[in-house]
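What follows is one structure encoded as structure tokens, with my remarks underneath.
Every protein chain except one is present and positioned as in the full complex.
The letters A and B name the chains in turn, as written, and every chain counts its residues from 1.
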């Protein structure tokens, strides 16, 4: 159910992009309880002047390698689960891809369960 | 009022993309009650490694031709209207463009009516 939009600097090799997608999905799966195989990911690459990430907001030094990960998902997850997700995702991106911990910007957009169709024109999760 | 983001594989001809936009708008117009001429559409084309759609989530076989349609719209539509929209959109995309029914992923993001300005810096739908 999550739809993940990832915005990154242009020019990263395919392996980097595939691992980035994998890490986001695997962390959603293990920490957020997202089902197996439930992955829908869009990566957009940008020239430097089109991806502007604050280099110092809140005293965090972000670099030109910073990435933005915006995830649309069902509403209702607890704050503690979101906290755990952010921490696990940043740790895994650092461990697997060497991305600096300062360089990961995450945004969640929550929607109702009835707001999805994952094929065949069915409201996948609608109740009642 | 809807803002529609469509993410598709690169390389489709302009006619395909224009019809895809038209079908989404026409279905919003006829099923969701969106006003005439109320269409704001952004298409982004992606190389295969940047558009990753689950090939089997929920047992639905999606192909490399799958499209993602994410629509930001005013909150408050009934579940039954959303169900009807998904069904009608998938049927129309299949009939008009031959898109497989399994290959249409739809996401709705609902916002308050006051959250739009469609020109001249006016809050188009704000009440009071």
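To be clear about the criterion, contacts are C-beta pairs under 8 Å (C-beta built on N, C-alpha and C of every residue); 3 or more make two chains touch, one makes a residue touch a chain.
All figures in this text were calculated on a predicted structure; none of them were measured in a lab.
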Self-check item: Contact with the hidden chain (one of B:35, B:59, B:76 or B:98)
Solution: B:35
Quiz item: Which is it among B:64, B:81 or B:122 that touches the chain not included here?
Solution: B:122
Self-check item: Touch criterion as defined above, residue of A:29, A:44 or A:74 at the omitted chain
Solution: A:44
Self-check item: Those residues of chain A which, in the complete complex, touch the missing chain
Solution: 7, 44, 46, 49-54, 56-58, 60, 62, 68, 70, 79, 82-83, 86-91, 101-110
Self-check item: Positions on chain B contacted by the hidden chain, ascending
Solution: 3, 14, 17-18, 21, 35, 37-45, 72, 109, 111-112, 114-124, 126-128
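The criterion applied here is as follows: only the chains that are shown with their structure count from here on.
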Quiz item: How many Å are there between the centre of chain A and the centre of chain B, using C-alpha atoms for each centre?
Solution: 21
